[in-house]
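All protein chains but one are shown at their positions in the complex.
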């Protein structure tokens, strides 16, 4: 029995582990990747050249001391582990060296964010990937693709495009889907954003850099569709009242990030619809307590706030857990103040980069909304005509959300389309009931039987 | 095509891609290494047979599924390159009988 099991080795999980160890807790951290860092600091411990470091920039390299401190903290660490079940008694996981069950007094979910699904015609074609995926290619293998089209809105899209420019890559076009309404709506949140002027300036610098780079920059982009037979061959869109078409082999999509909530949902913690972030988010108090006494949440998995805020929320949660377990911890007032200052810019960013309604709820009936089961918007519209009252009945009737991704890539779009067609609010519509296993694991792993070693490492 | 920004300096190891020997950087993220090697598609879907490549690279989209050492539907974006890996394109639904 350990005191605390942490899931996720991003900034929230790492900071929580360091803090919890400092408070004397027995901690083990589970993570899918081979090294610490999560997605924001993916592959942060790998030695890299000065050039690679320069391309990825100081915000990325800020993860190095955190990962180093974690590895020195004395926390247990199970990399390459898939946690497939969490419950009051602890968790079950799989790993190449063999998985098992771990009893734990508290579980901290720090599973971070995922990019919001960007369902447009042709988004399943080989060659179309997320901007985050393109960045992971840079971080993990130092590779990039020439002549790509960047599509969407949000800081990560502009950051990856800037990194591409720094790497000397050519960019075919940037198709910016930020809406005029979002610019106006965000303006009212500017005072909050000015509490973090550094972040604001960083964003403006990136946009200026892209506009001056000579890369074609199209604003107010709508009606994005990808073409191709076996792979991406062109992108179509509308901007400035004109239809455009551009041949390309790579497209990188981004419409912001949303909490990766499957773990907390499968645990049956309560969640709410966050209107500002247009996403379902786990209920948590300021110290990370969920509606379940054994379950805490830190980082972007509990609402998007960014890497620095994630690390702070990890420390805050670790202290709260120590107090819960009667182990004592310093007061968190200072950390909570820092956290509040860190997230002051969020309302501005959330509004500015909220995707246009026509992207959240695609209009074209041919659009694949469930990538696994290849269910289209038209299938959903038809099911609703037949009286389908919500996402779970839709899942049952059309198989959307039944594939290996377990609804991660279609759930948000299904809710948005249902809301748009029915006029009901997303909170009224609800969400898929997410089940264990949180990720697919083999029947042998569920059975707790030794799985035969097949990856040649014995 | 994804191309390295710098010449690779680390060791490369031999893996088998649909029985063809290929040398990939040891320890590299498997999905990234395969994309860079031009392996396409990773799989065809069990529903329509459509080709797919990795989409998210972070373990949530399940489009990078391939067969590794006889085990179907593994997420390549969560694996690392190891010498001797036997990799196969995932064609449609998992075939467990073949691995018997």
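For clarity, chains are labelled A and B in written order, and residue numbers in each chain start from 1.
The definition used in the following text is that contacts are C-beta pairs under 8 Å (C-beta built on N, C-alpha and C of every residue); 3 or more make two chains touch, one makes a residue touch a chain.
The definition used in the following text is that contacts and distances are computed from a predicted model.
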Hidden chain of the complex, named as in its UniProt record, picked from "ABC transporter permease", "Acyl carrier protein", "Nitrogenase protein alpha chain" or "Glycine/D-amino acid oxidase-like deaminating enzyme": "Glycine/D-amino acid oxidase-like deaminating enzyme"
Residue in contact with the excluded chain [from A:215, A:246, A:358 or A:446]: A:446
Touching the absent chain when the full complex is considered, from A:50, A:229, A:331 or A:386: A:386
Residue among A:202, A:219 or A:399 touching the omitted chain: A:399
Residues belonging to subunit B that touch the chain removed from view: 46-47, 71-73, 92-97, 99-100
Positions on subunit A contacted by the hidden chain, ascending: 85, 87, 92, 101, 268, 383, 386-393, 396-397, 399, 402-404, 406, 429-430, 433, 435-437, 440-444, 446-449, 451-452
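Criterion: only the chains that are shown with their structure count from here on.
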Complex contacts: residues of subunit A adjacent to subunit B: 32-34, 39, 42-43, 49, 51-52, 55, 80, 82, 114-115, 124, 126-130, 132-133, 136-138, 140-146, 167-168, 230-231, 249, 260, 371-374, 403-405, 408-409, 439-440, 454-457
Interfacial residue positions of subunit B with respect to subunit A in the complex: 1-6, 25, 27-29, 32-33, 35-36, 40-41, 45, 47-48, 50-63, 65, 68-71, 73, 77-78, 80, 82, 84-85
